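With one protein chain held back, the other chains of the complex are shown just where they sit.
Every chain is named by a letter (A, B and C) in the order it is written, and numbering of its residues begins at 1.
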Amino acid sequence: MTGTSPQPLKVAMIGYAFMGRAHSQAWRTAGRFFDLPLDPQMSLLVGRNPDRTQQAAAQLGWSETTGDWREVIERDDIDVVDICTPGDSHAEIALAALEAGKHVMVEKPMANSVAEAEQMARAADHAAARGVRSMVGFTYRRVPALQLARELIAEGRIGQVRQVRAQYLQDWLADPSSPLTWRLQRERAGSGALGDIGAHIIDLTCFLTGERFAGVSGMLETFVSERPLPAEASADGSEHNGTGLGGRSGEGYGAVTVDDAALAMGRLSSGAPVVLEASRFAWGRKNAMRIEVTGSLGALSFDFEDMNVLHVYDAGEPGRTAGFTRVLATEPDHPYVQAWWPPGHGLGYEHGFTHQVVDFVHAVAAGEQPTPSFQEGLHVQRVLDAVERSSAERSTWTPVETDGDPAPDPTGQALHGDSAVPSVRENSRTSHARQNSPTERS
Amino acid sequence: MTGTSPQPLKVAMIGYAFMGRAHSQAWRTAGRFFDLPLDPQMSLLVGRNPDRTQQAAAQLGWSETTGDWREVIERDDIDVVDICTPGDSHAEIALAALEAGKHVMVEKPMANSVAEAEQMARAADHAAARGVRSMVGFTYRRVPALQLARELIAEGRIGQVRQVRAQYLQDWLADPSSPLTWRLQRERAGSGALGDIGAHIIDLTCFLTGERFAGVSGMLETFVSERPLPAEASADGSEHNGTGLGGRSGEGYGAVTVDDAALAMGRLSSGAPVVLEASRFAWGRKNAMRIEVTGSLGALSFDFEDMNVLHVYDAGEPGRTAGFTRVLATEPDHPYVQAWWPPGHGLGYEHGFTHQVVDFVHAVAAGEQPTPSFQEGLHVQRVLDAVERSSAERSTWTPVETDGDPAPDPTGQALHGDSAVPSVRENSRTSHARQNSPTERS
Amino acid sequence: MTGTSPQPLKVAMIGYAFMGRAHSQAWRTAGRFFDLPLDPQMSLLVGRNPDRTQQAAAQLGWSETTGDWREVIERDDIDVVDICTPGDSHAEIALAALEAGKHVMVEKPMANSVAEAEQMARAADHAAARGVRSMVGFTYRRVPALQLARELIAEGRIGQVRQVRAQYLQDWLADPSSPLTWRLQRERAGSGALGDIGAHIIDLTCFLTGERFAGVSGMLETFVSERPLPAEASADGSEHNGTGLGGRSGEGYGAVTVDDAALAMGRLSSGAPVVLEASRFAWGRKNAMRIEVTGSLGALSFDFEDMNVLHVYDAGEPGRTAGFTRVLATEPDHPYVQAWWPPGHGLGYEHGFTHQVVDFVHAVAAGEQPTPSFQEGLHVQRVLDAVERSSAERSTWTPVETDGDPAPDPTGQALHGDSAVPSVRENSRTSHARQNSPTERS
Partner (left out) sequence: MTGTSPQPLKVAMIGYAFMGRAHSQAWRTAGRFFDLPLDPQMSLLVGRNPDRTQQAAAQLGWSETTGDWREVIERDDIDVVDICTPGDSHAEIALAALEAGKHVMVEKPMANSVAEAEQMARAADHAAARGVRSMVGFTYRRVPALQLARELIAEGRIGQVRQVRAQYLQDWLADPSSPLTWRLQRERAGSGALGDIGAHIIDLTCFLTGERFAGVSGMLETFVSERPLPAEASADGSEHNGTGLGGRSGEGYGAVTVDDAALAMGRLSSGAPVVLEASRFAWGRKNAMRIEVTGSLGALSFDFEDMNVLHVYDAGEPGRTAGFTRVLATEPDHPYVQAWWPPGHGLGYEHGFTHQVVDFVHAVAAGEQPTPSFQEGLHVQRVLDAVERSSAERSTWTPVETDGDPAPDPTGQALHGDSAVPSVRENSRTSHARQNSPTERS
């Protein structure tokens, strides 16, 4: 809203299914509620099927279409490539785009393997040196209540992080007659509940605590091993990416080759224990992404099914009036909220995507690294990989790979073991002293 | 309330701290709200300190006192021994009591080691052959909402059990300046959060599903390694068991030798995955014993902090009006409730103890095995042990011991592994057929 | 639990239905958890039907029985008369008992008419001068969360009371086929939802705010005008008081002569508006006694269906972390709780009755007025009466009677009217100054 109009930022988006629709709404809306330093223009939509792509472009508001994503790379006028395809094409497209000097936003999970993700992270580092930006689409970071949680933890409001418990529960696969989509095929999706929704709570754990995972113990489960093939793959609009499932023969059933539920126990770099569960079989839970972070001075708790609320516990409050406070994160001083509506007039799912565009555009304009970076995406990929490897080896503790220095080897038994990981243990004298420090809470 | 008065059932209770007070209220109240086939009489209270024991007996309503639990064993007029001491004395007392032909109720966890528990379970079997009954005090089984949950699962209302997620969260140790009690000493308490509260959710998982644990992967954590010794051990009324911590006058701090938090992933005998967390450091959670059981046809969810409520999800309900139903388990047709108050007039913590006495007295009178039996208590002990052993060995999958036949070896990776455990996996054809079966839901 | 045994306090109870059972549990339990200055003894139970009375006495723990309440009055050894009959006999029994020098506890509502209640209040004043105590059984005052609410308001934590909104919702009459009990007959019960449950929220409003009602506008409704007569009146154990409904002939249906739902708007003595609803037709609400008090500096909210919780809003908290705090009123420093269980181990409905006995016995021993007094009970009766009169006169504003000075005449239109009632209106200058006062919040 400044006097001079901002420069245009021309965007091409690849894929137009669920994620493509959400991203389109974000590109369209961001500048209407936020002052942006650049003016995003919805220039080019990419999809295989020409008719459906044109139809999608008309509805979602993209100016042009093409059937070949390589055209995006070759066109000089495209500034940003927004990748909304299934995971198996992320790496190839992102590498080409970065190489061509285009800023990249890529949906999560960043890739289908650690090797791909490593390649992408290296490319992102090189591109950054040339002023080309890249970001992974963990949009839940931009829910105001979770952004608030991050701020409160960073300010020390809950003290040192002691424990994280997170669940991501859905039930859309609990009915064994629901069809086999690409999300149930390992070669397309990489993994199942683990990578699809587990990736979100892994990323959120890192985002909220500012830490990384040191290691994990994992366990995977597939409840339904065969499912009916979609009656007509191409009609699967809500999940379709423009390419189809491919290779299915005449039979009516196909094998599920990913996990339906994933469990993990882990430790952060500080040694703090984490417990994770991702399931698409949790009847009655529609999008229950829940995370609770317990610290030495308090706790925070969130459930996406009530997404405008953060529950805050302050252990410094006298017991007589202590309790979890239901903070409706819709006040003007909550992150992003001032641009929207008055208190209590809640936001919805797609607002996280709009905030993501806002932050991405600001980072591009300022020449700064947007978050989460491909390095952060790579870390999530490594955690996913460690969970899978642990699961395949009797849940044995599996360190998460790092770059450069060898991974520490935290044992699962902090009490009696010899851990290379910084311990969260404390004795009462030091911690008590810290708790009384007036500076810590102010 | 029958015409002829029931025969007396003379009870001796050992220990009068927290558990002793709850048991006393139960013995005193059971016959006032329920018709009992025997008339429990609060005959003898045992505690080391004579003055305090007499004081406790007067307040709690016990007729006599003694300082030596062996007197209970020797007295012919005592029918029931109710053991409310710390875990390190359970085995010795219970074995002597059973040997002497006295019915035994013992607080959980049943023992401090698997070896002790095995001895107790064997003794209980022998005693049962002579008509002597024994029971472990997992009182949460008798909360009406949880009893209702058990019934609904047994009736097939949620179909085949697919997943269990359970937490037991408290925060009374989160302050590092809170003192070192016997519950923090391995030799007295056996373990920490694991055995104290984790035992409850292990037992509840078995109770609700009717299954046992096949194996686990565990992880323990001690956050605060040293704590101040109680100012005056003997004044620790709320946790005191009549014997005191002893021998620890001079020094100011002592080592915590148990876990503060315990995490575990496990599988039931059916192969269904379970995730468990027990923590006494979860700021803001006062007694949040939460359990959610997801089946193929629905789900049930419970939180003890709202103990009169069971949330029920029926997947057979059309999506338009489906959701978790908040069942206030205070209706006359809910278990135990008819004896109490009208709908909505909730019960409290101690009612579970009263119901436990009711069921115990009925079992004794009928010459039947009360539940949970020492065999069930032994199973919980073995799960606790497996969690500890796994935790000490990099969280590696650890089968839970069984009697007779060797333990199965379920791998943590059901999808790609070779599991000896009956799988919960299904393919859509068979399960779909089952789901449509009209008989299953009626 | 002092060295010398407390003196006995011999109690006679009249009626043994729902309320009689709750009172018995309270008399039996109070001394087991609280140190009492006198030792209540459950001496004499009164009921018309000899067999059932004896049966009740055996189950509830009363030593003797009689069929005539006048025997209670005549016996010198009875110290306390506890009146648990329907409202039509309260006045006669209470007057006789006070006259005879016996302390009186009477169930709510205190009487069936204002005239009776005035007589009782006068008698109570005279008796008090002779050291004889009396109290009305509004037991919800003794729920710890509500006692906490009272304390917080009295401490000024929510500032000046601005508004009260209260509901008491049940659904046990919503089914038109449920039978006609004495609670549906005006001559026995006085009124319907209004006096049965509306009386509780009227009393609680006074208790929490420390104010009285100046006037009301009321509206009553009877949804079901005829109901089946109970199959066998005498078998109606849960509602039966030992005397029977009487006068019913052969027909199958009888007229409902009380309200099913009562609505009212009122003003407190300070002018603060109050809105009240009592309904026994609110499907799905089992015992939803809800009250929210909004002040100038915060608010408190309570629902009996989650009776261990008080929600507290502190307007002094910065907006970023403000919200209702869910205080689980089970901490040792919450009212009455220290005598019971650890945090999070909730209390139930009957605990309010136990606390009532504790306070009553303390008041008797100390020679002090227990609360609520008959004067307070009279005020509730006058509010009930004003609601009924207003309802009969097109909901016109109806002042609540007072003793001595004529009732003020608050108009329903504070803004433009001339109100004799102290206004809660304020202008920003004065109230702003007050809000900033550092002493007020510390």
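One rule holds in what follows: a residue touches a chain if its C-beta (ideal position, glycine included) is under 8 Å from a C-beta of that chain, and two chains touch if they have at least 3 such contacts.
Since this is a predicted model, take the numbers as computed values, not measurements.
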Absent-chain contact - pick from C:Q25, C:Q167, C:S269 or C:N287: C:Q167
Among C:S113, C:T222, C:Q369 or C:T402, the residue in touch with the chain that has been omitted: C:T222
Contact partner of the left-out chain, one of C:F281, C:F304 or C:Y349: C:F281
Interface with the unshown chain - residue positions in chain C: 158, 162-163, 165, 167, 171, 174-177, 217-228, 253, 259, 261, 263-265, 273, 275, 277, 279, 281-285, 292, 294-299, 301, 313, 315, 322-324, 390-397, 411-417, 424-429, 431-432, 435
Sites on chain B contacted by the missing partner chain, in the whole complex: 148, 152, 312, 314, 317-328, 331-334
Missing-partner contacts on chain A, residue numbers: 1, 18, 22, 24-25, 28-29, 31-32, 55, 58-61, 170, 172, 238, 285-288, 304-308, 328, 330, 340-351
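The definition used in the following text is that only the chains that are shown with their structure count from here on.
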Distance from the mean Cα position of chain B to that of chain A, given in whole angstrom: 39
For chain B, residues that touch 2 or more chains besides their own: 285
